[in-house]
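Missing here: one protein chain of the complex. Every other protein chain is in place.
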Amino acid sequence: MKAGPTVSHISHADPDRVEVRGRDLSGDLMGRLTFTEYFHLLLSGQEPTDDQRFFLDLVLVSIAEHGLMPTNVAARMTLAADPGSLQGAVAAGILGCGPVILGTSEECARLLAEAADSGRDPVEIVRERQAAGEKVPGFGHPVHKPLDPRAERILELADERAASGPHVALARAFRDAVHAVSGKPLTMNVSMPIAAVMLDLGFPAVAAKAVPILARTAGLLAHLAEEQERPIGLALAAAAEKAVEYER
Amino acid sequence: MKAGPTVSHISHADPDRVEVRGRDLSGDLMGRLTFTEYFHLLLSGQEPTDDQRFFLDLVLVSIAEHGLMPTNVAARMTLAADPGSLQGAVAAGILGCGPVILGTSEECARLLAEAADSGRDPVEIVRERQAAGEKVPGFGHPVHKPLDPRAERILELADERAASGPHVALARAFRDAVHAVSGKPLTMNVSMPIAAVMLDLGFPAVAAKAVPILARTAGLLAHLAEEQERPIGLALAAAAEKAVEYER
Amino acid sequence: MKAGPTVSHISHADPDRVEVRGRDLSGDLMGRLTFTEYFHLLLSGQEPTDDQRFFLDLVLVSIAEHGLMPTNVAARMTLAADPGSLQGAVAAGILGCGPVILGTSEECARLLAEAADSGRDPVEIVRERQAAGEKVPGFGHPVHKPLDPRAERILELADERAASGPHVALARAFRDAVHAVSGKPLTMNVSMPIAAVMLDLGFPAVAAKAVPILARTAGLLAHLAEEQERPIGLALAAAAEKAVEYER
Partner (left out) sequence: MKAGPTVSHISHADPDRVEVRGRDLSGDLMGRLTFTEYFHLLLSGQEPTDDQRFFLDLVLVSIAEHGLMPTNVAARMTLAADPGSLQGAVAAGILGCGPVILGTSEECARLLAEAADSGRDPVEIVRERQAAGEKVPGFGHPVHKPLDPRAERILELADERAASGPHVALARAFRDAVHAVSGKPLTMNVSMPIAAVMLDLGFPAVAAKAVPILARTAGLLAHLAEEQERPIGLALAAAAEKAVEYER
């Protein structure tokens, strides 16, 4: 239970001033920064460059919402069961932001960073993973085939704005490697270009998981606002229950 | 357990296309909308006007972070206890977004809307509340005295941009009314101008609670990123524990 | 933000001893108390009488599990989305323990206590509620008609063991009153006898909500153990999603 000195660098409130990352919140930041710029500052201590802001907006928009995913369904059921607690329903939805539904950007970032650091051939890495029975993160999607339109759009904008660097190149190399090793093309899903672009733009490693969680919170809030106006949570629960048979 | 027809208007994913609020996510929205504009679209079905975008950014920035609030402390302790689950720690922090710490924007919005609809004098309403032993939401702050700098900045920008309407006027009238009835000035905290500006700009009622939750999620993610790099969560827990005496 | 002196009466850990409610955990309580008895001690500071223990076990057993309720469905989806976090899935399930699905024991307890204190006729109270458009808690059930077998069994055992007191009598009077006022019998659901028996046995008021939450946690853990062995969470989510139509 050791811990470093108990210091925080994020913010402090005084009676007449709130300071965030060394700046005056009301005198400087409010009205000047967009929420996306402020999120970058909060997370990293730095205001973003133009490209960092553009691509942070882009990746947040790309993954905030994707239909009635399990997290949105679970959140709507939770609000239906406890209508007074919007925060409880949001929390329930965020709890499903695990690797199956959301979390592969983080794994993709790790894969790309290791490949970049080691200089190893993606084909070799994919072969190794396959031999070990491990999946290569960032490939395959239950709905999007043969292409994930969001992934393609991120790559396209990265090229257009000359933001593509070595990690975007590696992402494409992994796509070819997966195809070559498995003998068939697999959808490169949105997680891979998100990780690649964020690494090429110098985002801190922690951002690879933080960004999807913030994005999904926006989607959850939209579903829960709709649920408050036109409730379908109990109907969703009934449909789910009906799909299951009880056996002794 | 009745429910309306099970319809959702938010989004749908097809193999080659994700549609959000009737728009093509990758072909239209990605790269064009900021995250704030997208959040507005998700929540309301409409892209924001310039003023709506400006003030949505402003209120999100104004309440995302305010030092080591109980929600940030609880989230950091939770991550220290379960370091593998960023989503779990975020959820724990969001669960504290209740009326004591966060939720008064919603109550302020209700107060302002009722006053606007009824045309009643704020002094009368404040007196009635006081007689009933009820607090007037949006006044008083444990740290900020005599003014909450965030509240003042929002009012200033609303005036500057000619966005102040009847609800901002009512917010000021309530400040005077609280002063007159209680005989002493009470800090108008940030919740009141947030509610006033959002009502004057036509935000849907559900936004008054959704906006603070999204904002706080950004602050939570910053604290949890810092916790991952320089952990203080167990030290926070130890300091809290030490402050308590066990009595039989 | 006032608070009483920071004192807790529950427990304290020393290097060689854990003390709980003034007792030695390992030297006295472990091996002597059942979990139910210990829960009573933790919650109230007192070890239960024989009747308190019997009925606490009874009510915990009566509401721990009731098929694929929304809370169980939401928890199973959450585990399917984030298989590494059993605690996250339990938390998601508990978040649905709101008034629609679970929480009416607390309201029933309040109704019975008010009726007992005021001595007013249940028929009058039911009429008043109906006139105000309010539901009488504890009546009606989406599945159990005309009787809730769990409610009947609790009443039966309360009578058999001579534990029925004024609150059980009031629960029955409310059943008659609801029938008389509405002109048709309504199922008395399990929440009402739970509240009545607990009040007659002197349980503290806070127990009326704490007991159902502990009970449901046991049911959730059973569903999540099954989910780990034979996953159906994503199938549940798919069935729910399929039941919804997207409309622009």
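Residue numbering begins at 1 within each chain, and the chains themselves are lettered A, B and C in the order written.
Assume a residue touches a chain if its C-beta (ideal position, glycine included) is under 8 Å from a C-beta of that chain, and two chains touch if they have at least 3 such contacts.
Given the structure is predicted, the values throughout are model-derived calculations rather than measurements.
Colleague: For the full complex, can you list every visible chain touched by the one that's not shown?
Modeller: If we consider the entire complex, the absent chain touches A, B, C.
Colleague: Looking beyond the chains shown, say which of B:20, B:33, B:59 or B:73 touches the absent one.
Modeller: Within the whole complex, the residue contacting the unshown chain is B:73.
Colleague: For subunit C, which residues reach the chain that was dropped from this view?
Modeller: Its contact residues with the unshown chain are 1, 3-4, 6-18, 20, 25-27, 29-31, 33-36, 38-39, 42-43, 54, 56-58, 60-62, 64-68, 80, 86-88, 90-92, 94-98, 143-145, 147, 149-150, 152-154, 157, 204, 206-207, 209-210, 213-215, 217-219, 221-226, 228-236, 238-239.
Colleague: In the complete complex, the non-displayed chain touches which residues of subunit B?
Modeller: With respect to the unshown chain, the touching residues of subunit B are 67-71, 73-74, 77-78, 80-85, 88-89, 91-92, 95-103, 232-237, 239-244, 246.
Colleague: By the contact definition given up top, give the residues of subunit A that touch the hidden chain.
Modeller: Counting only subunit A, the missing chain is touched by 1, 5-12, 19, 21-22, 82, 84-85, 87-88, 91, 142, 243-248.
The definition used in the following text is that only the chains that are shown with their structure count from here on.
Colleague: Under the over-half criterion for shared residue numbers, do copies subunit A and subunit B use the same patch or different patches to meet?
Modeller: Subunit A vs subunit B: same; shared/all numbers exceeds half.
Colleague: Could you work out the angle of the rotation that brings the CA atoms of subunit A onto the matching CA atoms of subunit C, rounded to the nearest 5 degrees?
Modeller: 180
Colleague: Please report how many Å separate the Cα centroid of subunit B from that of subunit C, as a whole number.
Modeller: 32
Colleague: Would you kindly tell me how far, in whole Å, the mean C-alpha position of subunit C lies from that of subunit A?
Modeller: So the centre of subunit A lies 37 Å away from the centre of subunit C.
Colleague: Quick check: how many Å separate the C-alpha centres of subunit A and subunit B?
Modeller: Comparing mean C-alpha positions, subunit B is 23 Å from subunit A.
Colleague: Which residues belonging to subunit C are in contact with no fewer than two other chains?
Modeller: Residue numbers touching two or more other chains: 82, 84-85, 88, 91, 243-244, 246.
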